[in-house]
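Submitted below is the structure of interest, expressed as structure tokens.
Here the complex is missing a single protein chain, while all its other protein chains stay put.
The block that comes next holds chain A.
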Amino acid sequence: MHQQLTSLSDKELISRTRKLKDREAEGVLMDRYSHLLVAITLPQLHKNPSLDPNVVFPGLLQRLSASLRTQSIYKANEWMLHIQRGYMAKQEKILPFYPSREVRDFLHIENIVEKASTNTIDRQELIVRLEQALQRLPEEDREILQEFYIEQKTFADLTASRGWNRDKVRHQLKAAKNKLAKLYINQSHVK
């Protein structure tokens, strides 16, 4: 059972946890992100030596599991980061995580891409539309997207060629993607 659950996607695990009240699925989901949780919590543990990892992590897990039942979760990684930040900021209440407008556009296109992966006609149409949207992007954004995604340059290559640090490169990439998503969505609205 455990083996089967580990092959499921985050979405399926979450729905299992909710609909079937399957604690095992919840465990698998937590287990999947446990190392990332530890990694992002480490700096805070270092900063504040009074925090006991034996208390912090069980508390964090409890909060995650409580929020799992009530929140609508679009992306497990974003939701976890949000909860972890709230927990570490000592917020008593769990603030619900609402994705921003950009993130929702982004999610929408991701869903479309996921669906199109099995349908060649949709796929072709999607590619054409993305190309069109890409053409309408500013030069700088289009270049960085093309270099990163199509020419498959690494972060290191990009930082070297542009003289930016990795954060900046990543930030630029993200911004360009958001713009592209917005263009794509507007395109489809115009249609």
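Throughout what follows, a residue touches a chain if its C-beta (ideal position, glycine included) is under 8 Å from a C-beta of that chain, and two chains touch if they have at least 3 such contacts; residues count from 1.
We take it that contacts and distances are computed from a predicted model.
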Options "Putative zinc finger protein", "XdhC family protein", "SiaC family regulatory phosphoprotein domain-containing protein" or "Sulfate transport system permease protein CysT": UniProt name of the undisplayed chain: "Putative zinc finger protein"
Contacting the left-out chain in the complete assembly, out of A:12, A:31 or A:143: A:31
Touch criterion as defined above, residue of A:69, A:101 or A:174 at the omitted chain: A:174
Hidden partner interface residues of chain A, rising order: 2, 21-24, 26-27, 30-40, 42-43, 53-54, 57-58, 61, 76-78, 80-81, 106, 109-110, 112-114, 116-117, 123, 126-127, 130-131, 134, 145, 148-150, 152, 154-155, 170, 173-174, 177, 180-181
